[in-house]
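See structure below.
In this view, the complex is presented without one of its protein chains, the others remaining in place.
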Amino acid sequence: MWRWLHPYAKPEATYRLNQKLLPWFAVPGILLLVIGMVWALLFAPADYQQGESYRIIFVHVPAAFWSMGFYMGMAIAALSAVVWQIRTAEWAILAIAPIGAVLTFISLFTGAVWGKPMWGTWWEWDARLTAQLILFFLYLGVLALYAAFEDERTGAKAAGILTLIGTVNIPIIHYSVYWWNTLHQQSTISKAITRLEKPSMAPEMLWPLVVCIFAFMLVASALVLLRLNNEILKREVRRPWAQAELLEEKH
Amino acid sequence: MTPAVSIRTHMKALIQRDLRVAMRQRSDLLNPIIFLLVVVTLFPLGVGPEMNMLARIAPGVIWVSALLSALLGLERLFRDDFRDGALEQMLLMPLAVEWAVLAKIAVHWLLTAVPLLVLAPLLALLLNLPGEAWGALWLSLLLGTPVLSSIGAVGVALTVSLNKGGALLSLLLLPLLIPLLIFATAAVETAANGLSPAGPLALMGAITVLAVVLSPYAVHAALRVSVN
Amino acid sequence: MQFDSFSSFIAMGGYGMYVWSSMLVTFIGLGALAIEAKWVRRTLKREAQAQQARAQRIQRAKRASTQ
Partner (left out) sequence: MLLEANGVVSVRGERTLFNGLNLAVEPGQLWQVQGPNGAGKSSFLRILAGLLPAQAGQVHFRGQSIADVSSQYHSELLFIGHKAGIKPELTAIENLEFYAAIQGHPLTAPPYELLEQLGLVGLEDIPAQRLSAGQQRRIALARLWLNSASLWILDEPFTSLDVSGIDLLHQRFQQHLASGGAVILTSHQALNDLPVQVHTLALEYQFE
C-alpha cells in the first residue's frame, strides 16, 4: 500500500488527485444535503414530546458526530505526518482543523438553541456539552499553535504533535468530565439531557437523520479537499506548475 | 521646506499602519480572547456546575478573566515598535507625541476590546449571569476597556526597554486596575439584583475620561525614559 | 408533508426562532468555510500574479544593467 500511496505524497500529484475527487464529494454531498434537509424539515413527523423543535437534531447530530470524526481524521493525518514525515499529511491537519472547529461550533450553537425551549436554559454544564466545548478549544489550540510559527513547516509539525497529544487526551478528558459531572449531579436537567439524546428513534425520523449525517460527511470532506489544495498551492506558489494552475483560471 | 502635515494625517497614517501590522499577525489578536474563553470555562469545572453559584460569581469571574487576558497581549503595544526602531521615529514625528500615543491606544482598544465586547454575551451565558445584568456587564466592559488600554500603555511604556516581560507588567498594573474591578463588578452585581447600576457606571465613566485624557502624557514621559 | 401551509412551516409549531436560527448558523458556518476557501484561492492567484510581475521587474533590471 505504501508503494501505491507514495506518488500521492508529492504535492502536485495530490493536488491533481484532489481536483479529480472534489466533484465526487461536492456534487452528491450538496444533493444529499438538499434531500436530507427537505425530508427533515418537511416530511419527517413531529416528535410527540418535543414537537417541531426536535428538527434541530438533523443539523446538531451530524455536526456533533463529525466534529469528533474529523478530529480522528486529523489525528490520522498527524500520525502520518509525524511518523512518516509526509508533507501533504501535515497540510491535511491544517485543512481539517478549521472545518472541525466550525462543526464543533455548529454542534455547540445548535445544542444551546435546542436546549433553550427544552430545558429553559441556553447553556448547561452537562458532561456532553462541556466535553464538546473542550474539543472546540483543542481545535482552536491546534490552529493557534500553527499560526504562531513564522516558519510554516515547523508550525505544521508542532500542530501535528499537539493533535496527537490531544487524541491521547480526549478519552481522559471525556471520562474526567463525566466523573466531574456525576460528582456535582444536582440538576435534573442534566439527566434529562442524557435521556433526551438517546431516544429510540422511529425509522421515519432516523432515515433523514442518516441522510443528513452522510451529507455532512461528504460536504465537509469536499471542503477539506478545497482547503488542502489551497494549502498545497500556498506552499508551491513559486513552482511553475502552481503558477500555471493559478494564472490559467479566470474568475 | 517640508509641507505642513496635519495631526489628522499623522494619526491616520499611524492607525492605518498599526492595523496593517496587526492584520499580518492575526493570531496574536485571537489568542488572548480564546484564553479568556478557556479561563471562564475553567471556573465551572473547578467550582462545580451549579447554576445559582455560577450566577453569583459571574461578574467577578468575567472581569478578573478579562483583566488577565488583557494583560496577555498588552506588551505588543510598544514592544515591537521599540525593537525595530519605529518608536524612535514616533517620538521624532513633528506633532505632539501625545497624539501619536493616543492613536496607538485607540488601535489597541479597537483590536482587543471589540472582540471582548462581542464575546461578552457568550461569557454571560456560560456563567448564567441573570439577564438583567447583561446590559450592565456590556456597559462596564465598554467603559472599562479604554482604561485597560490607556493605563496598560503607561505600564508598557515604562517596561518596554527591560527584557523582563509579563510578570513585572502584571505586578505593576494589577494594583492600579483594582478600582476598575471594584466598580465594574459592583455595577454588574447591582444590576443582577434588579437595581440601577448607574452609580458605579458613572464612577467608571469618570475613571475612563481621566485615564484616557491623562495617560498620553504619562506615556510620553515614560517613553522618553525608556528610549535611551 | 407535515405542514399544511407555508406560515405553519415557518412557525415550526412555535419553535420557528430556534429551528431556523440553528439552520441559519449551520449553513452560514459551512458556507463561510467554502467562501473562505475561494477567497484564499483568489489571494493565491494574486500572489502568483505579483510573483510574475516581480520576475518581470527583475528581468528588466537585469537587461538594463547588461546594456
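By letter and in written order, the chains are A, B and C; residue numbering begins at 1 in each of them.
Note that in this section a contact is a pair of C-beta atoms (placed from the backbone, for glycine too) under 8 Å apart; a residue touches a chain by one contact, two chains touch by 3 or more.
Quick caveat: nothing in here was measured; it's all calculated off a predicted structure.
The chain we do not see here touches B, C in the full complex. Of the listed positions C:I10, C:A32 or C:A50, the one in contact with the omitted chain in the full complex is C:A50.
Here one chain is not drawn; of C:I10, C:A32 or C:A61, the residue touching it is C:A61. Listed by residue number, the positions of subunit C touching the unshown chain are 50, 54-55, 57-58, 61.
Where subunit B meets the chain that is not shown, the touching residues are 1-5, 9-10, 12-14, 16-17, 20-21, 24-25, 80, 83-86, 88-89, 91-96, 224, 227-228.
Please note the rule applied: only the chains that are shown with their structure count from here on.
Look at where the CA atoms of subunit B average out and do the same for subunit C: the two points lie 32 Å apart.
The touching residues of subunit A, when paired with subunit C in their complex, are 37, 41-46, 51-53, 55-56, 59-60, 63, 98-99, 102-103, 105-106, 109-110, 113-114, 116-117, 219-220, 223, 226-227, 230, 233-234, 237-238, 242-243, 246-247, 249, 251. If you check the complex, the residues on subunit A that touch subunit B are 112, 121-126, 130, 133-134, 137, 140, 144, 147-148, 177, 180-181, 183-184, 186-187, 190.
Of all residues in subunit C, those touching subunit A in their complex are 1-3, 9, 12-15, 18-19, 21-23, 25-26, 29-30, 32-34, 36-37, 40-42, 44-45, 47-49, 51-52.
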